[in-house]
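Heads up, one of the protein chains got dropped from this complex, but the rest are sitting where they should.
== subunit A ==
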Amino acid sequence: MEQKLIQGSKQFLNALGEVDQKLELLQSHILDMRVSCDEAEAQLKLTNDASKSLLERAGSLREQRQEVEEKKSIVTLFLARFTLNEEDIVALTSRDVPVGKLFFEAMDKTEQIRRDCRVLMAGEDGPTKAGLDIMASTSSYLEQGFEKISRWCTNEFRELGRETIIDVTPTLQEAIKRLRSRPELLTEVLSMLSQIRQATLLSSFITALTRGGPSGLPRPIELHAHDPMRYIGDMLAWVHQTIAAEREFLEGLFGLKSDGRMVGSIRRFDYRGEEEEWMQELLDLAVGKLCSPLKARVLQTVRSQESSIVSYKIANLLQFYMVTMHRTIGEKAIVSETLKETTEVAYKVFHDAVDAQGRSLMRVPLDPDDPSLTPPPPILEHAQILREIMTVYHSSMLGDESNVGQATGFQDISNAMVDPAIEMCITSSAQKKQIRPKWDQSVFILNCLCYLQDTLDIYPFTSGKKEHVRSVIQERIALLIQEHFADLLTKAGLQALYQTCEACPVDEPLSHAPGAQPPEVKVALQKFSAWLSSPEVVQSARLSHLTAQRLHAQVHQAALGRLAKAYRRICDEVRNPKNRYEAGSTLLGSERPFGQAHLLWQIFGLHEDAGDDDGDQ
């Protein structure tokens, strides 16, 4: 057992010795490990210190990065606001982007950048480099944009400008509006437009003149060149209509609201701004180009007229259009000037024609074998022309002339027409009278003058000339009354007696004078009494040739009045004791009207004082 115990213990000891050995080994290992651990710890500590600074650096780097990010977004924003992107630049500069919405937006943007940039640079720091750079680059793009607009307009005008009537698109209107800030470009574009319009209008005018509408309808204006009024009227109406259409086009182009005013009605040339000036100039030039063919045709027509009436009509038509043009495009417009010139020429041609007519009228002799006392054919024709001229004059009134103005306007014509006619009646009739002494010149002259007066009577604007004719008529009536009185005196048998009364010296008794001795007085009174029963007392055969009935009565009554006075004079003389008639009253009382002059007034149907009036009633 023991053995077994010792054996066991021995084994136990052996085992423990082994364990001890192992423990010792372990301890040495642990020692080794401690050394290593210490080393490691030292190492770790070192590392720890190092990574701490690293972390710190990383943190600050992160902050820096944050800052940079922020700056970057600011810069991006700045760039977005102050630089043009690729699309903008393409829109501004490339031919592939048409002038239109996109393009205009790019233009707007460029201008906005420049405005903003200018504000920035106006700050305290003054212009920055960046600012200057931005201004420089945008300026170039902006100018390219304007160049593009101007090129586009030029093309547009090249294509559209050949049309007679152009419809303005909103894009074109916008383009022109924008070019206003580049006057040199605008001027260039508009001058080019002007050139094109001048050529276009001129060629459509020539087409209308020579070729007419499609397939010849409406007919060419020149087809009616033989009808001067229609020819000139059609040309001027064409021009007028073209002005209206062109003006509408230009109003559209410059975006002017048309004022609702009608062309043809009066335009006030108030200053409506630069556009209005542009418009007037363009209109003036475009339409002005028509003036040379217009003027040539009008003048040729005017000069080839033989009829003074047609000349007058033409002159009036031209004047009408001159006034119309003054009112619609102003006095200084080329068309207005041309119309003024041609109107003057037309009036001159007319006045020359009238003068020539007057001169030739005065050279026409009266037919000595024509016994009639009515106005001769040359006067009738002349009066007819006068009538027609008056009608034209009347119809040329625009309605705003004063009465005085109307009369003054007609004065030259009435002088040129009426004076030679009066002159002709008087002079030629005197020549005829020499050849045909029995021919009644006085009645003839009065008939002619009255005819002229009636001719003038139709219109109020002839009042001045009518007054003149009337005064000539009055002179002629006075002469006729004188003649007629002498006639009546002779026919009534009182001529010799009355003449003796008139001529007898005061200191000599009338009854002793030859021609007034009592038997002669008796014969005269008998003859007078007989004459009182003749129809001539009521009506004069001679005066019945007066075409104006009222003149007949007037002249006859005035002459009868004088006759009554002559009888009264004779009675007074016979009764006067100084004249030594024996029983003068008995002598007078033997024959009608028995020495009672007042009875004579009754017979003649006159009032006693009426006879004093030799003139008109």
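In the analysis below, a contact is a pair of C-beta atoms (placed from the backbone, for glycine too) under 8 Å apart; a residue touches a chain by one contact, two chains touch by 3 or more; residues count from 1.
The working rule: contacts and distances are computed from a predicted model.
Between the names "2-oxoisovalerate dehydrogenase subunit alpha, mitochondrial", "Ras-domain-containing protein", "E2 ubiquitin-conjugating enzyme" or "RING-box protein 2", the one given in UniProt for the chain missing from this structure view is "Ras-domain-containing protein".
From the set A:57, A:71 or A:230, the residue in touch with the chain omitted from the display is A:230, counting the whole complex. Across A:134, A:153, A:208 or A:335, the single residue that touches the chain missing here is A:208.
Only one of the listed residues, A:15, A:122, A:165 or A:503, touches the absent chain: A:165. In the complete complex, the residue from A:182, A:197, A:240 or A:565 that touches the missing chain is A:240.
When the full complex is taken into account, the listed residue touching the unshown chain is A:101, out of A:101, A:118, A:303 or A:580.
Residues of subunit A that touch the chain left out of view are 100-101, 104-105, 108, 159-160, 163-171, 173-174, 204, 207-208, 212-215, 217-218, 229-230, 233-234, 236-238, 240-241, 244-245, 248, 252, 255, 258, 260, 262-265, 313, 317, 320, 324, 394-396, 398-399.
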